[in-house]
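The structure follows.
With one protein chain withheld, the remaining protein chains of the complex are depicted in position.
Think of it as A and B in the order they're written, each chain with its own count starting at 1.
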Amino acid sequence: MLILTCPYCGVEADETELSPGGEAHLKRFGPGSSEEEFEGYLFMRENPKGVHFERWRHAYGCGKWFLAARCTMTLEVFGTYPAQTTEPPKKIRDAISAKRPGWSWGDFK
Amino acid sequence: MSEAVSALSGASYDGIVRVADAGLQGMIQLRGNLGKAAVKNAVTGVTGVDFPAARQANVNGERGILWMSPDELLVLVPYAEATQAVETITMALKKEHHLAADVSDARVMFSLEGEGLREVLAKLTPADMSRAGLPVGEMRRTRLAQVAAGVWLESETSARVIAFRSVAHYVMGLLTHSAQPGSEVGHF
Partner (left out) sequence: MSTRLPTGGRLIDRDTQLDFTFNGKRLRGCAGDTLASALLANDQTLLGRSFKYHRPRGLVASGAEEPNALLGLGKGSRFEPNQRATTTELFDGLTCESQNHWPSLEFDIGAVNNYASRFLPAGFYYKTFMAPRAAWKHVFEPIIRRSAGLGKAPTERDADRYEHFHTHVDVLIIGGGIAGLQAARAAAATGVSVMVVEQTAHWGGRAPVDGAEIEGQLADYWVRETVESLGKLENVRMRARTMGSGVYDHGYVLAYERVADHTPDDDRPRHRLWKIRAKQVITATGAIERPLSFAGNDIPGVMLASAVRDYVVNWGVSPGDRTVVVTNNDDAYRTAIVLKEAGLDVPAIIDARPEVSGALPEQARALGIAVHAGRGVAKVLGGKSVTAVKICAQAGEGAPVDEIPCDVIAMSGGWSPVVHLWSHCGGKLIWEAGNAHFRPNPDKAPTGHAGEVFVHAAGNANGAMTTSEVLADADAAGKAAGKAAGGKATRKAAPKAKEEPSEPMLPVWVMPQGADIKLRGKMWLDYQNDVKVSDVQLAAREGYESVEHTKRYTTLGMATDQGKLSNINGLAVLAGSLGDDIPQVGTTTFRPPYTPISMGAIAGEARAELFQPVRQTPIHTWHEAHGADWEPVGHWRRPYAFPRDGETVHDAVKREVLNTRENVGLLDASTLGKILVKGPDAGRFLDMLYTNMMSTLPVGKCRYGLMCSENGFLSDDGVVARIDEDTWLCHTTTGGADRIHAHMEDWLQCEWWDWEVYTANITEQYAQIAVVGPKARMLLEKIGGMDLGKEALPFMQWAEGELAGIPARVFRISFSGELSYEVAVPASRGLEFWIKLMMAGEEFGVMPYGTEALHIMRAEKGFIMIGDETDGTVIPQDLGLNWAISKKKDDYLGKRAQERSHMTDPDRWKLVGLETLDGSVIPDGAYAVGEGENANGQRNTIGRVTSTYFSPTLGKGIAMGLVHNGPDRTGEVIEFPTLKGGSIRARIVDPVFYDKDGEKQNV
């Protein structure tokens, strides 16, 4: 049962106040994209054992979507940040590097 | 019959706290840029209370402003004034991108009175209901058992709960169940 801090309203929310939204930082491919691009967007996921970036909505709260960096093994949370970004902020990446040197995830490291 | 009726028609229950349908309350959902002076002026104008800081509930009687999210407020005015207040806000924010909607009828408001109200609520919400966890005047949006709710304390012995109208009976049931005599926990 996770606790994640909503970066919008600051509430340390209980997992039961949140709804999960799958992997973060997907790049949308629409009409005109290749089969491979679209397949990647729609189906291919990192599913890592370790550092992961994911989407959560503070559903029973301020209603905002946010992103979380979390270890899928230990459930350690490296940080949460607003959804209006296409990549994890440096602060979050530094926090992960401090705990999991040499980590990588998709194109990020 | 030609009067508006609240979801529970004023039902109440006396247990370890008193739980009551607080009756019709004007509520306006306002979404907009809360940093803008025009937004602040519009809502303080119709309510006469100070603009709230993040997660605060500034309420004075039937008027108040509840901070709901970084771009959302719930503006409280007397029920009869809600339609007019929406118009006033809309006029004031004509030049601002915003959304103001009368949601008075979409909600039910409960009042909880009594020493045990923190405990009654702690049976239903995962939020920290201790004095340190939810100080008087702080707005907490959370869930009560299986439905969304907003909660704030007016004092240590008086709290308000807002929930959706369709689940008014369910929430009344939850609060009644939790406030039954003999249910004192003695924890906070």
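Simple rule for what comes next: contacts are C-beta pairs under 8 Å (C-beta built on N, C-alpha and C of every residue); 3 or more make two chains touch, one makes a residue touch a chain.
As the structure is a prediction and not an experimental result, all values here were calculated from the model.
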Missing-chain contact, candidates B:A22, B:A122 or B:A159, resolves to B:A122
Given A:R28, A:K49 or A:K90, the residue that touches the chain left out of view is A:R28
Out of B:A22, B:L153 or B:V167, the sole contact with the unshown chain comes from B:V167
Touching the hidden chain, out of B:A42, B:V59, B:V103 or B:V151, is B:V103
Against the hidden chain, chain B presents residues 1-7, 24, 29, 31-32, 71, 83, 97-99, 101-107, 119, 122-130, 133, 145-147, 164-170, 173-174, 177-178, 180-183, 185, 187
In the full complex, chain A touches the hidden chain through residues 1-3, 14, 19, 21, 28-33, 35, 38, 41-42, 55, 57, 59, 63-65, 71, 74-77, 83-84, 99
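By our rule, only the chains that are shown with their structure count from here on.
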Cα centre of chain A to Cα centre of chain B, whole Å, reads 32
Residue set of chain B touching chain A in the complex reads 54-55, 68-70, 72, 126-127, 140-143, 148
Chain B partner, complex, touching residues on chain A are 8-11, 14, 16-17, 59-64
